[in-house]
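Missing here: one protein chain of the complex. Every other protein chain is in place.
By written order: A and B. Residues from 1 in each chain.
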Amino acid sequence: MNRELKSIVEALLLTADRALSIDEIGAVFDEADRPRREVIKQTLAQIATDCDQRGVELKEVASGYRLQVRQELAGWVNRLWEEKPPRYTRALLETLALIAYRQPATRGDIEEVRGVAVSTSIIRTLLDREWIRISGHRETPGRPELFVTTRQFLDHFNLKSLSDLPPLSEIKDLQEALPEGPVAESVLGLFAEPAEKTETESVGVDEEAVAALPRSAKDA
Amino acid sequence: MNRELKSIVEALLLTADRALSIDEIGAVFDEADRPRREVIKQTLAQIATDCDQRGVELKEVASGYRLQVRQELAGWVNRLWEEKPPRYTRALLETLALIAYRQPATRGDIEEVRGVAVSTSIIRTLLDREWIRISGHRETPGRPELFVTTRQFLDHFNLKSLSDLPPLSEIKDLQEALPEGPVAESVLGLFAEPAEKTETESVGVDEEAVAALPRSAKDA
Partner (left out) sequence: MPAGRQQLAIAYIAGTAVSELPGDLYIPPNALEVYLEAFEGPLDLLLYLIKRQNIDILEIDVAEITDQYMAYIELMQAGQFELAAEYMVMAAMLAELKSRILLPRTEDAEEEEDDPRMQLIRRLLEYERYKLAAEDLDRLPRLDRELRQARADPPEFERTIPEPKVELADLLAAMANALRQAELFEHHQVQLESISTEQKISHLLRYLEKDRFLSLGSFLDPREGRLGVVVTFLAVMELMRNAMVEIVQSDVFGPIHLRLAAGRDAS
């Protein structure tokens, strides 16, 4: 039982994205099986000892306990991020692009074009990065938030104003210039595996679809 | 040094938030100090052994190695999260299965087997999740997009390669299996009133009955 308890507590610490208090750890158990606080404390002490030889250590902070990579290993961890910085998903980039071109736009506007729900985390990431902001609410039922791009957005993409965004008709050329190009491969991360070109030829945009692009985007 | 290497690798695995390949682990070191691939592999094996008594395990999936909480502890860990894990519809899972087992597959290929139109939002969801990607176009009229699964798909489903997918049931040899003799018996009117069809009048699908259906095609 003791070993099982240790495994459970370790698993909790390694999946929670915050420090866990003893009460929070206890709350995971049904009341009947809940270990006493002292037992949980002992278990945590045991985990701390086990970590002695390892890359992580158990830290007690104000809100509880958390497992943290040892300070002296910080350099290695940072190298990992340098080598491969995190990337945004295609869903996020499409959402941002749609806001840029159709602003002010609601979540519903974006969902209409994309055909799937826009996740809250995408909107939050874009707001956190200060690339978009809420400019108001549309006066329709539910009063949805209207999103627009920010000054920081223009700065980041080196644009003086939104009118510097290329017209949609030019995007076609861009796509053709980059068939399975570096954009798609490294940044969008769509092509995690090397593309097998067995049955495939080009990944260009369908002519007809492109011809129809400006229409569907501009009437907003 | 060996113990230090183990600590470094463990720290990397615990901060990467994704599976790491041996090369990615190696890339963290300066060329002069870079451990050989075999050494990294040995280190990973050592970490795996260390985990034996613990709440986590080292798992090799398509993109590399990751430390993950043992499956049997999911119940405890999931109690920390209010958000329930997403459930996917049968339509989405069937579409994904068809792409996984038949790749590359077009929408038409999927529709042919399923007998219904594939909704755009399903394809978008799969693309957004980066479980599938467009590998090119089939050179037939309309140049339909060819879909393949990604490494992220394998990672997500805890698989190392496509060959680890549960085997697809065999199709019976129809020539042998088909009973001989006349096939038509009753000469009921095509649109006969469903008057005596007491059976067909039952309401709703009996979930349990469906679940209990014999998996007749599975026995191969």
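The criterion applied here is as follows: a contact is a pair of C-beta atoms (placed from the backbone, for glycine too) under 8 Å apart; a residue touches a chain by one contact, two chains touch by 3 or more.
Everything numeric in this text was worked out from a predicted model, so none of it was measured.
Asker: For the chain not shown, which residue from B:62, B:77 or B:126 touches it across the whole complex?
Answerer: In the complete complex, the chain left out is touched by residue B:77.
Asker: Can you say which of A:9, A:25, A:47 or A:73 touches the chain missing from this structure?
Answerer: Only one listed residue reaches the unshown chain, and that is A:73.
Asker: Give me the chain A residues in contact with the hidden chain, please.
Answerer: 11, 14-15, 17, 56, 66-71, 73-75, 77-78, 81-82, 85-88, 90, 93-94, 96-98, 100-101, 113-115, 129, 156-159, 166, 168, 171-172, 174-175, 178, 183-184, 187-188, 205-206, 209-210, 212-213, 216-217
Asker: Need a quick check: the contact residues on chain B for the chain that isn't drawn.
Answerer: With respect to the unshown chain, the touching residues of chain B are 11, 13-15, 17-18, 56, 66-69, 71, 74, 77, 85-86, 88, 90-91, 93-94, 96-98, 100-101, 113-117, 120, 124, 155-159, 165-166, 168-169, 171-172, 174-175, 177-180, 183-194, 197, 199-201, 203-205, 209-210, 213-218.
What we mean here is this: only the chains that are shown with their structure count from here on.
Asker: Show me the residue ranges of chain B that touch chain A in the complex, using the header's touch definition.
Answerer: Residues of chain B touching chain A: 3, 6-12, 14-16, 20, 24, 27-29, 50, 53-56, 63, 67, 69-70, 73, 76-77, 79-80, 104, 120-121, 124-125, 127-128, 130, 133-139, 143, 146, 148, 150-152.
Asker: For a test of understanding, state which residues of chain A touch chain B in their complex under the given definition.
Answerer: 3, 6-12, 14-16, 20, 24, 27-29, 53-56, 67, 69-70, 73, 76-77, 79-80, 83-84, 89-91, 114-116, 189-193, 195-203, 206
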